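Please read the structure below before turning to the comments.
Apart from one protein chain that is not included, each protein chain of the complex appears where it belongs.
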Amino acid sequence: MAFLEIKNLSRSFGGLRAVENVSFNVEKGLIKAVIGPNGAGKTTLFNLVAGALEPHSGDVIFKGRSIYGLPTHRIAWRGISRTYQNIKLFNDMTVLENIMVGRHRKSRAGFLRAMVPLPGTRREERESAEKAAGFASLLGLSDVLDARAGGLDFGRQRAVEFARALASEPELLLLDEPAAGLNIHETLELADLIRKIRDMGITVLLIEHDMSLVMDISDEIAVLSYGVKIAEGPPKDIQKNPEVISVYLGDDNA
Amino acid sequence: MSPDNIVQYLISGITAGSIYAIVAIGFNIIYNTTGIINFAQGEFLMLGGMISITLAQFMPLPAAILAAVIITAGVGFLIELVFIRWIDSPSVLRMIIITIGLSIVIREAALHIWDEKVRALPYFTGNEITSIEILGARFSPQVLWVLGTCAIIVIILNIFYYYTLTGKSMRACAANRTAASLCGINIKNMVSLSFTLSAAIGALAGCVISPITQTQYDCGATLAIKGFTAAIFGGLGSSTGAIVAGLLIGVIEAASISIIPLAYKDAITLTLLLGILFFRPGGIFGSREAAALKEY
Partner (left out) sequence: MKISSHLPVALLGAIVVLFQVLMSATGTDYLLIQLTMSAYYALVVLGLCLLMGYAGQISMGHAAFFALGGYTAAVLSTNNLTQLFSAGVLEWLVQKGLIILSTDAYGAAAYRAPAWLSLGTAVLITVAVSFAIGIPVLRLKGHYLAMATLGFGTILYRIFLGTRIFGEADGISAVRPCEILPGLFVGGDPSQRVFNYYFAWILLIGALVLLLNLVRSRVGRALRAIHGSEEAAGAMGIDTARYKLNIFVISAVFAALGGYFMTHFNGGIGPSEAGIMKSVRYVAIVAVGGMANLWGCLLMGVVLNFLSLRGYFGSYDDAVFGALLIIIMALAPEGIFRKESISRIKELTRRLSWPFWK
């Protein structure tokens, strides 16, 4: 049984079939990438897995249990965390607070305990802050802990989003075009970071445009075109696959 | 209910409903160009009614109404110029609060300019006791004025939107602001125009209903809520939807009076509003998914 199984997933918008009968597995501890040209259905697929879209047909099975159609917060509680292509931070909160929100799953205080904090609650709060600061330092954010997240530059905001996602100590991390808007140097750093995340034992599923990044870090790649999976395999095979080449470069070059 | 009663309820429902439809169209005009719900829309009707009542003492009725429409349109233009125009990318919450504040200030200003007395324009033709018979039910001819005016407003608006360049530009703004701006349409001016137009239409509606429903400084809020219900019911932004929904709400309301106490009459519309918001936020003609996409 695979760690994450995507089974016959289909989703259409009106008459448009964005994803059609896509199946693949993600093995534990690996980096899997989904690539494809614009409009291939990558984002739709991703949102279906993350619970951000109402499902149509198919199934998504995580650690043997279906997560398909669950609300996003329940998917998060199963141990899945994500980042967004257009960064979604809590702009008016500080960097530390943003990362502490990532600790939501790892702490317990409810409304009553929050209003009347007993020593246990305060201890939990302190631990939460310490752990969050730890993840901040991992991403090189130690010097901006108290800065307003919305006021940071783009690169730093992306780092905060990663720290927030990691702070929930997920088993599976979903990365939505993490290299979008980064320069070559930053992309290389990102590659190191993603590998580091995998080495922490976190499985990574990412969708990405940047071919060099994907070929560099992925253990396995699935290729989508017009909502259909046209190839799957290790980067070396994908690079040689004639169908993938024709999709990316146009039929004339095939 | 006897057949006579049914006609009676139907026609009084359609009369009230056509006003709700006009208020809803006022909401839509501004919503389409700006994405703002103007909570002060009802105050335009009140202003139109109040100003025309005052002016009618000095000049013939048609002139007073025309002047009231022009003055209210001016108020609408000024509101946009002073409070809306210079705020860049405002949050929805902020715009809601600003237009609510405007509605209160206009209402309170009206209270101090006039007073809390209930006023009314004279009947356009005949007087309070003049009546005409339709299918066995008796009505004031003012009902025909209301229906006629509403019909004319809708027809003229459609001609404006579909056959004039300015109207087409406004539709372009509604469809896609960025693209419209790239095509050389001055969006800010379109927004000004939408406020002016919306105020003018509101004022005219406020004049024609004044003889029937009478006008008071605080009559705007109720009209606004009912107009909003019609706008949502018909699908925010859709004129046809607004008309159908407005008439429907008017008739439902008129029919409800025969069943439940008059004191709860407004509660019926509001319950309807809540029901629509919960179950069909896209309106009767809209799809749920589309409504979810543009919830702001």
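List of remarks:
We call the chains A and B, going by the order they appear; numbering starts again at 1 in every chain.
Assume contacts are C-beta pairs under 8 Å (C-beta built on N, C-alpha and C of every residue); 3 or more make two chains touch, one makes a residue touch a chain.
Everything numeric here is computed off the predicted structure, so don't read it as measured data.
In terms of the touch definition stated at the top, the absent chain reaches A, B within the entire complex. Among the residues B:I100, B:I134 or B:I252, only B:I100 touches the chain that is left out of the figure.
Only one residue from A:L89, A:L152 or A:L205 touches the chain missing from this view: A:L89. Residues of subunit B in contact with the chain left out of this view: 37, 39, 83, 87, 91-94, 96-98, 100-105, 107-109, 112, 221, 225, 228, 232, 261, 263-264, 266-267, 270-271, 273-274, 277-278, 281, 295-296. Considering the complete assembly, subunit A touches the hidden chain via residues 50, 52, 71-73, 75-77, 81-82, 84, 88-93, 97, 100-105, 107-111, 113-117, 121, 124-125, 128, 164, 168.
One rule holds for everything that comes next: only the chains that are shown with their structure count from here on.
Rounded to a whole number, the gap between the C-alpha centres of subunit A and subunit B is 47 angstrom.
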